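One structure is given here, and the rest of the page talks about it.
Only a single protein chain was left out; the remaining protein chains are all shown in position.
Moving on, here comes subunit A:
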Amino acid sequence: MASIVDVPKPRVNCSMLSQHINRPVCFVGRVEKVHPSGSAFTLTDGDGKTANIELNEPLEEELSGVVELLGMVSNKGVIMATTYTILREDKGITFDLELYNEALKVIHDFPQYYPFEMAASG
């Protein structure tokens, strides 16, 4: 069965979530707040907007810094995350979220030059 990792996932930020409802996406953001239950948390993207994230199982570790997660966007705009990766910042180079956001805008403004979907399915 096709899991989320086998399918192309466009990189999105908060403003693009509404266009990807019920589709798998890749979201990168900085951890803002973690719900006490550990099953939900919020991330801020490069624009400063907040996205709500929900997990199937509660978190087993401390989540902080910039995180990249894969998941499906629900009807309500919440990302149901299946996996996440913490982007390490201890190597000295911080992840520039604003620059990432600029790159995202370029990818979405010129989809003809960034045919990710076609490349993956081909």
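Criterion: a residue touches a chain if its C-beta (ideal position, glycine included) is under 8 Å from a C-beta of that chain, and two chains touch if they have at least 3 such contacts; residues count from 1.
Following the convention adopted for this analysis, contacts and distances are computed from a predicted model.
Hidden chain, UniProt protein name from the list "Translation initiation factor eIF2B subunit delta", "Pyruvate dehydrogenase E1 component subunit alpha", "Replication protein A subunit" or "4'-phosphopantetheine phosphatase": "Replication protein A subunit". Considering A:D6, A:E32, A:D96 or A:E117, the position touching the chain not shown turns out to be A:D96 (whole complex). Although one chain is not shown, part of subunit A still touches it, namely residues 93, 96, 99, 102-103, 106, 109-110.
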